[in-house]
Every structure is written in structure tokens, then in C-alpha cells.
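Apart from one protein chain that is not included, each protein chain of the complex appears where it belongs.
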Amino acid sequence: MSEQTATYGFMEPQSPPKTARKPFFKLLFGDLLSATLSAVTVLLLLALIPAFNWAVLDAHWTVRSPSDCQSGGACWAFIGAKARLILFGLYPPSEQWRAVLVILLIVGMILVSLSPKLWNARLLAVWGVAVGAMLILMGGGVAGLPPVPTSKWGGLPVTLMLAVLSLGLAFPLAVLLALGRRGRLPIPRAVSIFTIELVRGLPLVGLLFVAAILLPLLLPPGWTIDKLGRTLAALTIFAAAYLAEVIRGGLQGLDEGQIEAAEALGIPYWKMIWHIVLPQAIQNVIPPLTNTAIVMVKNTSLVLIVGVFDMLSAARSATTDPAWPAPSTEAYLFVASIYFVICFGIAIYSRYLERGVAARTHG
Amino acid sequence: MKKKLITITAALALGLVSPALAETTLEKVKERGRLICGSSQGTPGFGAPDDKGYWRGLDVETCRAVAVAVLDDKDAVDFVPLSGQQRIPALQTGEIDMLPRTLTWTLQRDANGINLTTPNYFEYTGFMMPKKLGITKVEDMSGASVCVQTGSTTEVVVNDVSTKNNLGLKPVVFDNTTAARQAFFSGRCDALITDAGALASVRATMADNPDNYIIFPATKYMDALTPAVRHGDDQWLDIVNWSIQALIAAEAFGLTQKNIDSFKKSDDPRIRRFLGTDPGNGQALGLSDDFAYRIVKALGNYGEMFERNVGKESPLKLTRGRNALFTDGGLMFPLAFQ
Partner (left out) sequence: MISALWYSARVRAWAAQIALLAGLGLFLWMIVGNTVENLTARGIRTGFDYLWRPARFPISESIIRYDASDSFLWAYVAGLANTLWLSLLSIVFATILGLFVCLARLSHHPVLSYMTGVYVTVLRNVPLIVQLLFWYAIATSVFPAPRAALNPLPGLFLSIRGVYAPALIVEPGGWFFLIASAALFIVALAVGLWSARRARSFGAPILLAALAFWAATNVVLYVALGRPLKLEMPELNGLNFSGGTNLSPEFAAIIIGLTIYTSAFIGEIIRGGIEAIDKGQWEGARALGLSERVVMFKVILPQALRIIVPPMTSQYLSTVKNTTLAVAVGYPELGLVVNTVINQTGQAIESILIMLCVFLSISLSVSLFMNWYNARVALVVR
């Protein structure tokens, strides 16, 4: 799951340089090759017709009873009936407004943070407060909110929180690892290299097994971290190793003169890192950083394997209701579309950022 | 660098300073005010949340009985859904206090890090098949594909049955219960194997029409499904054992949730000791003397629990069978409360 080199956004192919522009008809049927390609395309499109029929024309959008969904097309009514379960899992229905608030809070915070102009220490503090608020909202137990144990958390809030928290917690760790690997001191470098290569050499499923089954045995007796926390730890370490490599790329692209100038001015190491090195290094690697963000959003779905009740697990358990005939395909398509919206959103945002950087450096 | 150092030293300091408290499970549960039980990922009748998220089932109520004994509140319980392979590590590491989750009592499990308490359900391992295939016994299953969930003893049973009868069964192994069940109902396999109680639960709650499916035994051997606790805390083992015993004994004495108060003035010394009117029993366990009375008052006796969750009053409609009292030809046998 290391798609560091490619971008996720939909990009028009840029080169090779265009051959002479041809009229549209000629482009499609001009020579044998184009005609064959056109024929293939038409065949592909024809093959999509049954899928289209299933998904749209023959679909059941509303039904009086689940058994009306028997024949032919997709049963979107199932999604309508089960949306609550898929989106919120086993969260107590009377408290689900809290889960909604958490989702809104995360989305709101992300929207607020979109503009690079607002990136400063204050925003970081606001994020800290927001995350605290999310955890309190989900968990309850204070301010008259009935407590909800993490075993009842589920659905979209869990997916979003796992993604945001794992990336957020991984970032400082990744910066340390990257600095360690790039630095001159041999021991931190060895430690960083070992950690990064170890984690990157393992499948995330392996790390999740360690977190779910092994980690409790490694903790001092009497210590327990619940399963959600342990899963988050595994995701965080995984993200940190990949982010570290991205940031290292940014550090490598940094002009040595910047550091030399800072050192000549007598700026202390950490101030130099915080004010001079990191801002530039990160700006250099925005596309792969957002790629890693997308990879991590997608990776949260793997927690299904260790039995954490995220959106995908919730969708799968929703499909076990015997009243509805075999609605798995619809449920997975629904979940896929939510993931797509999130990931594609990040990809578009990444391109917006890149344009901003380009404008600043060239303009 | 410095920051990393500080964090690491802080973590180390915390780790070193925090004393490894040799706390007993009883003290821990009392301090926490809640009992934490492992549960299945949803087997209605044995352990599953209802529409409102309230956990119900025979195993769940066994856990509630312990909560009543220790904390005097049947709702002071948190349930942690666990998959088959996570349940035993979770118990061993203290993530949960007890594991009432259709766990078959086997020598290997008993010897390797957990203690089994008192069986709360006796059952054979069974196959469920669609009736339309016309198969009613194991010997006819030649060549059948069988959906199996990993994390259970049934994987081994499939293999043993297949070898013994030379059936050439084709197992399709899934890592979780939901996937195995779904695959069975979609027609991926001819049969589903697990303990017959869970099969009845699956049939009653997941089949579009339960009458279309037949369940028959895979072996002639009975399994004892038994709540477990971890090694190394004998007092806690005793508490769980005798909480379950209280349920069985209450049925043997004819005590029910409704009539138990009328027995408070009973002259029978056994019943008086059971109810705690004559003191001593509870104290020996580190509980209050009326713990058995409180369990029955809150949850009823074993028979009531059975009928409510898996028997006549439930969608599963299981008969008592081997789970009847010994006086009715079953295996449920109360030990002496003295």
C-alpha cells in the first residue's frame, strides 16, 4: 500500500506531444487502429448496459416491504432502511445525534483547515480541542452525557476518527523519524532506518494482528488499552513510517543553503526545523503527502479484519438481515461511494494546493 | 532529538513507577463498578444486542448473574464482542474479566492459560443443510462443501467426521462468523457446521424461512460450552463457578424469580443456606451471604433463563434435552451449597 509515486486525482494525460489535430470523425474511425479502438470502446460500453439496467432501470428505490426487492435490479431501498446501522453501527439510537455532531465536527474542521493561509500554531490548538471534544462526545460520561463504551462505537465516525487521529498522531512521529534518518548522528539514524524499513516491510494486516492479539501481552500486567485504541496505535505506526519517507523526500529536495544560512545566523536547531526546514520541505511533497492521506483513509477499512466495527463492518453486518434478499452488492457499493467521495475529495484538494504552490513559486 | 528523548524517558518513568498492582479480579471489578465480559459477534439467543443495543442471551445472562453476585446490578456489565481467535488472548491479558461465549471445554484450552468454570450449555456439534437437498444424516453427505468459521473446534470436527466416514467433505474456511453464515445462505456451501445451539440461532434469525433447513448431529459426542476465567485467580474462579451453580441449584430447589421471596422463611436448611438466611456461603467466596438469592431475584433460575433466551419463549424454540436437570434425564446437576 505504498503508492507514493502516483497521484490519485483524475488527470488528463499530458504528453506525448499531439500529432496533427484531426477532425473528430477521423479521430474515431480514421485508420484501422482507431476504428478497432472505437469498436472495443463500443463493446465495453455495451457490456455496461446490464449493469446500468441493474443499478438504475430495474432498481427498487422504495419498497413497502423488504420482500418486494426480490426480482432483478438493485435494492437501493435496503440502503435507505439500513443507512443508520451502516453509518453509526451499534451506537445507541437515542444518542446518535452525538455521532452526527462528531461527523459534522470533523468535516467542519477539515473545511476550515483547507486554506493554507490558516495553517499556524493556533489552528493546531483548535484541532487539539476539537479532537478532545470528539472523544468526549463519542464516549460521554461527562456533562450529563450517558457513557458509551468504545465497543459500541461504530460506522462512519469510527472510520473518520481513525483516519484523522492516525494521520495526526503519526505526523510528529514521522517528522522525528525523517529528521533522524537524514541527520548526521549515527544512532538516531540507525534507529530511524530500522523502524521505517521494518514497518514498511510488513503488511498492515500483520501489524493489526500484533495490535489486536499480541500487544496486551507486551504491556505491564494490569495495563489494558481497549481494542480501538490498539488498532489506532497500529494505524499510527504504519502511517508514520510511510509519512517519514515522504517527508524525507521533502528534506532531500531542500536547498542546503537554507540550512547553512540558518546555522550562520545562529538560529537554534529546533527553531530552524520548525520555521525554516519543515515549511519548505512539506511544501515540496504535498502530492505524496495527500497520497499517503488517501492511503490511510483506505487503510482504516482493514480494521474489519480484527473485528473493529467501522463503516465496512457495519455494512457487512447490515447485510445479514434475513428480511432482505442478498443485498451485499448494494451495501458494498454504498460504502465504496462514501470512500470514493472522501478520497477523491482529498485528491482534488491536493491539486488545488499544488496549483497554489506553483503560483507562489513562479508568480 | 530532545523531544523524543523526553517522551521516551517519560514513558519509561511512567512504566517503571506505576506499580504492578497484584490486584485480584474481584477487587478490580468492584473498584471499576462494572464487570467486563467477552461476547460473541452476534449469536441471538446466546449473546447479541437487541434492536436497542441491550445485550440478551443465555451467555449474556450468565455474565449478568456474576455481575449481580459481585456488584448487585445485572446491568453493571460491559460486553466486548470478540472473534473466535481473539477471545482467549483477551481473557488471558485481562481485557475482559470472564468469557461466557459458547466456548467448548477442551483439554488443550484448559491446560493452556484459562480455567473453565461450570458448563452452562451442553450441545453436540451439528450440520445445518437446506431440506431440499434431502440429506438427513452425516453418512449421506458425501462430497458436500461445508462452511466453517475459524476460531472454533468445528474445523477439527469437519476433518474428523470426513476422515472417519470417508466423505471427502470440502471445507470452506472463513475468518469470522458472519462471513461463514452469509456464504452458507448464499448457497456457497451445502452445509454449515457449528454447535447445534448456534445453528438453531442462525436458523431462527438469519434464514428467510427456518422451516427450509434441517439440523442434525455431526458426531455422537456432546460438548460442554463453558464460561471461562483466566489462570491464577482461584477466588474469581470460585465466584463464577458458584454464581452459575446458584442458577442450577435454584431450579433444583424449585425457586423462581417470582416465588423466591416466599421461601425466605423456609425451614429446609439447604434452602436457608442457599438464600443466605443461614450465613456463611457468601462470606467464603468474598461476597455477601445473600448472593444466590439476589441472582435468582434478578434473573430467575437456569430453567427460566433457558426458556426465555433459547427455549419455548424464544424464536429458537430449543427443547431442554441434555440441558434439563439430572432429575429429568439431563446433565445439569447442582453441587451442595454448604
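A and B are the chain letters, set down in written order, and residue numbers restart from 1 in every chain.
Definition applied: a contact is a pair of C-beta atoms (placed from the backbone, for glycine too) under 8 Å apart; a residue touches a chain by one contact, two chains touch by 3 or more.
Model, not experiment: these values are computed from the prediction.
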{"item": "Chains still shown that are in contact with the chain withheld from the display", "value": "A, B"}
{"item": "Absent-chain contact - pick from B:25, B:93, B:118 or B:314", "value": "B:93"}
{"item": "Per the touch definition above, residue among A:93, A:108 or A:206 touching the missing chain", "value": "A:206"}
{"item": "Selected residue (touches chain absent from view) among A:196, A:294, A:308 or A:353", "value": "A:294"}
{"item": "Residues belonging to chain B that touch the chain removed from view", "value": "1-2, 4-5, 8-9, 11-12, 15-16, 20, 84-85, 88-89, 92-93, 108-109, 111-113, 133, 135, 141-145, 148, 150-152, 155-156, 158-160, 162-163, 170-175, 179-180, 183, 186-188, 190, 230-232"}
{"item": "Hidden partner chain, residues of chain A it touches", "value": "1-19, 27-28, 33-34, 37-38, 40-41, 44-45, 185-188, 191, 197-198, 200-206, 209-210, 213-214, 217-221, 294, 298-299, 301-302, 304-305, 312, 316, 326, 328-329, 332-333, 335-336, 339-340, 343-344, 347"}
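As a convention for this text, only the chains that are shown with their structure count from here on.
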{"item": "Rounded Å distance between chain A and chain B, as computed from the means of their C-alpha atoms", "value": "38"}
{"item": "Chain A - residues contacting chain B, complex", "value": "90-93, 149, 151-152, 176, 180, 185, 188, 212-214, 216-217, 219-224, 226-227, 270, 305-307, 309, 316-317, 319-320, 322-323, 325-326, 328"}
{"item": "Residue numbers on chain B that touch chain A, as the complex places them", "value": "1-4, 15, 18, 20-21, 23, 41-42, 49, 52-53, 78-83, 85-86, 89-90, 92-95, 175-176, 178-179, 181-182, 185-186, 205-208"}
